[in-house]
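Quick one: this structure, given as structure tokens, is what I'll be asking you about.
Removed from the display is one protein chain of the complex; every other protein chain stays in position.
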Amino acid sequence: MSKKRKVAVLGATGTVGQRFIQLLDNHPWFEVTALTGSERTIGGKFKDGCRWVIPGDMPEWAGEMIVQETAPNLDADIVFSALHSSIAKEVEPVLAKAGYNVFSNASSYRMTEDVPLLIPEVNADHAHLVTHQRKVRGWDGCIVTNCNCTSTGFTVVLKPLHEAFGLKNIIATSMQAISGAGYPGLPALDYVDNIVPFIGGEEAKLGIEPPKMLGELVDNKIVPVEFNVSAHCNRVPVTDGHTVCVSIQFEKSPTPAEVIEVLKNYRGHEVVRGLPISPDTVIEVRSEDDRPQPRRDRDAGNGMTTVVGRVREDEVFDIKMVIMSHNTFKGAAGGSMQNAELLVEMGLA
Amino acid sequence: MSKKRKVAVLGATGTVGQRFIQLLDNHPWFEVTALTGSERTIGGKFKDGCRWVIPGDMPEWAGEMIVQETAPNLDADIVFSALHSSIAKEVEPVLAKAGYNVFSNASSYRMTEDVPLLIPEVNADHAHLVTHQRKVRGWDGCIVTNCNCTSTGFTVVLKPLHEAFGLKNIIATSMQAISGAGYPGLPALDYVDNIVPFIGGEEAKLGIEPPKMLGELVDNKIVPVEFNVSAHCNRVPVTDGHTVCVSIQFEKSPTPAEVIEVLKNYRGHEVVRGLPISPDTVIEVRSEDDRPQPRRDRDAGNGMTTVVGRVREDEVFDIKMVIMSHNTFKGAAGGSMQNAELLVEMGLA
Amino acid sequence: MSKKRKVAVLGATGTVGQRFIQLLDNHPWFEVTALTGSERTIGGKFKDGCRWVIPGDMPEWAGEMIVQETAPNLDADIVFSALHSSIAKEVEPVLAKAGYNVFSNASSYRMTEDVPLLIPEVNADHAHLVTHQRKVRGWDGCIVTNCNCTSTGFTVVLKPLHEAFGLKNIIATSMQAISGAGYPGLPALDYVDNIVPFIGGEEAKLGIEPPKMLGELVDNKIVPVEFNVSAHCNRVPVTDGHTVCVSIQFEKSPTPAEVIEVLKNYRGHEVVRGLPISPDTVIEVRSEDDRPQPRRDRDAGNGMTTVVGRVREDEVFDIKMVIMSHNTFKGAAGGSMQNAELLVEMGLA
Partner (left out) sequence: MSKKRKVAVLGATGTVGQRFIQLLDNHPWFEVTALTGSERTIGGKFKDGCRWVIPGDMPEWAGEMIVQETAPNLDADIVFSALHSSIAKEVEPVLAKAGYNVFSNASSYRMTEDVPLLIPEVNADHAHLVTHQRKVRGWDGCIVTNCNCTSTGFTVVLKPLHEAFGLKNIIATSMQAISGAGYPGLPALDYVDNIVPFIGGEEAKLGIEPPKMLGELVDNKIVPVEFNVSAHCNRVPVTDGHTVCVSIQFEKSPTPAEVIEVLKNYRGHEVVRGLPISPDTVIEVRSEDDRPQPRRDRDAGNGMTTVVGRVREDEVFDIKMVIMSHNTFKGAAGGSMQNAELLVEMGLA
């Protein structure tokens, strides 16, 4: 790869946009050539329009770039979309049609039939759906999506377990980080000495996104796997890192030891291992009683490793455990980045 | 009741002991005549031995009392035990034998066959077990226990639901307050930007205590109800108020509306309604999307009301909902207090 | 007082408005006859327009009231203003002119020459300024303000100290609660594992409001006391209760014991003592090393008592100490309420 690919970040001033910029700083394959933002920021320097709120400093090169409109005249061929769903819905197809390969963190097209919903380790092969997408839509570019931040670690863990033991029923309770709502996002008064047992629209996503990602690509269609998920989604005073307690009923009842072995051995699709952002360990299984914990474990694999603990027998189903995953790295910007690296590596973008 | 009953608080310097003292301040039926504490504090004024850490001031009368040893020479006939389980195990039977009516918040005798495990609204009739207990043990006094703080609200809600629809399987995930571990209790470093997905011994209690409390007293024995509970217990940065997300499978599948009606109409045993500490509403069902929340709802009924919300269909079982209960009032000192009031009212203490 | 006075709450749907309603529930002198709100809520029931976020339930009578426009056609003669400063600036004079006695929590007119800025214990006599205000402006009603929530406890403490020892220089560092910014107010991401060393406009207020309140009313003018304040204002993850660390240089150097005695003996203006909302203790001086603390001390005197601790020698000035005051009771709605009670008691409203 003698020359870097030109990439743009759409909606770069928000927190997911900021994470994209952070991940793209010194990226071996990509070079940022355009940043887009809202009306208010267009035409000005990025550093004047962006209130940088994630830890670490804004890269100097980003600060000096001029914010552009989100329109099909960007000097790039790969674009990362950190747009709000409502805007993404309108503009992403326009860009894809104009030849841009859009890697979107928005929810707008996740469940669309010809749009891949990717976690590279889990379903890298679904990436081939973009060829069909381009053909039926007459697009030069494409749209590729990553899943909801809570579905991410959850699905990474379900994948090898489904292959080994067959999923039937899952009851999952999440304790999600506040960064999932962006910035300014949630009111501080709700998260001091308090938790909120509700996140709008979130519970349904856990029931539909994982079955699609675990499904099989047959004749240009993804046939979802069948299993039931009942989710309870809660928000807790944690900055980053979503924790999910799951009880699972399988086709074949495994022991905790069998589950642990399957998780430890899981390496995901081979093509994924060499990508710049891929972690050494896809799933880390901790043996302590009281792990994973978001603050202590979220940075495993630079926020790209899913951390599991407390794998034990379930009194009602077969197995219960705790899953933790970094929601703004693996679950958002890092996931999109890995998707883009995957399609480049596969020659699909 | 022309004259107040004399009561003692055992282990009065800890946080549960402090709550007992707070609840006994101006109690219409009870008058504190003795406080006991550890070696270090015996013989000194309570205010010199106790670091008061709950909100509100130490009552002046308590501060001036001399801390005594926990031994059967206390000038009282009712005693509230806020002792650690290991100490409670030894000393409570000694006191009961010596004629004291012991209302214990410790876990030591909860599952003992002839010891009632009471939540007055739920199983006031189990109180009669003390007559049998006195007889078989040759005691003048007795031991009465209240359940684990997480079992409390959970069991209050299960009671009317079991009667109406029959419980089969429950998967429950708790997000518990740090006050449950006393003071100094848990390390602050574990609860800033973090949660801990583990509480030693807690998950098993949710499987055995509720079946006993929902059981029937037949021939001086409690026949537990049969249903399965799988629990995930988590600790979150909340001072007071345990939240539990539950998914329930019933014998007869009710609709959410039927469940809500049963919960709203639940009033518990009639004898309980007139007790000084009993709340007007046993179960409050909130209709907002995002309630109950610990900080905003824990003080319902002065911390004695169980608050429920988000009653909805479950994709795997029948019904799911969120239950919240104040862990140091209803779930600890307030529960013991209500037990004592109950036995006095029933003429059993 | 045979009949209750009719009062309205302006901007009733916000958090300060909610506190006003809570304080007016069962008020012995006042009866709420009107609630006003923003465009969006006018004409609907209060319970449909208000997202109740403070602990405790919305009083039923309030929920059923119809929200009105903030205009001079309200059926009341006393109005409590929880309006944003920009709106308060326009509408409060209109109401005062129309005959309403406006008790405002907004900052718009605090420093206006003929508007009293009151903390009843401190400067009840300044209330007489409304007579002059009515005369020069030709108003039937009036505007009375309470000070910034951080100035409140600070000024209550400075008053007796100034009288006894003469203030010269003060360096004050606040650690303020997030409720001071209303709801939704501040971003949760800023207050998990973090503090923010800045509150816009706040530091200047600590330099100008206390001198006015400690000033003397001479010939219909308030002559401010002269002393210098340098303030550092910080926001910390606390729901309610502002803490201020102060170092003070006096005209006459007192000892810590002398300061403590003066604070303990301070009772404020006599007329204030009988008001319904006035606390028994104006200033509580705690002797523990580590108090006051916001969560444990903010409810002293139902949030109307100022709590002081750690009075000790200062290595640079004379005395240093810690001051804590409830920012949404004494520092906002409770303060306005006390002002209204004061003017009614004095026959000025």
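Should a chain be cited, it is by its letter among A, B and C, assigned in written order, with residues numbered from 1 in that chain.
By our rule, a residue touches a chain if its C-beta (ideal position, glycine included) is under 8 Å from a C-beta of that chain, and two chains touch if they have at least 3 such contacts.
Just so we're clear, the structure is a prediction, and the values are computed from it rather than from any experiment.
Across C:173, C:220 or C:302, the residue that sits in touch with the chain not pictured is C:173. Touch with the chain omitted from the figure is made, among A:28, A:55, A:138 or A:347, by A:55.
For the chain left out of this panel, the touching residue among C:110, C:159 or C:310 is C:310. Only one residue in the set C:59, C:166, C:184 or C:207 touches the chain that does not appear here, and it is C:207.
Hidden from this view is one chain, which touches chain C at 169-171, 173, 175, 190, 192-198, 200, 207, 228-232, 234, 236-239, 243, 245, 247, 289-296, 309-310, 314-317, 320, 322. Mapped onto chain A, the footprint of the missing chain covers residues 53-57, 192-193, 239, 295-296, 299-300. Against the chain not shown here, chain B presents residues 53, 178-179, 183-193, 237-239, 295.
Convention: only the chains that are shown with their structure count from here on.
A centroid comparison over C-alpha atoms places A as the chain most distant from chain C.
When chain pairs are compared by their number of contacting C-beta pairs, A-B comes first. Separation between the centroids of chain A and chain C, computed from CA atoms only, is 47 Å. Centre to centre, using the average C-alpha position, chain B and chain C are separated by 39 Å. For the pair chain A and chain B, the distance between mean C-alpha positions equals 43 Å.
Within chain C, the positions touching two or more other chains are listed as 53, 192-193, 239, 295.
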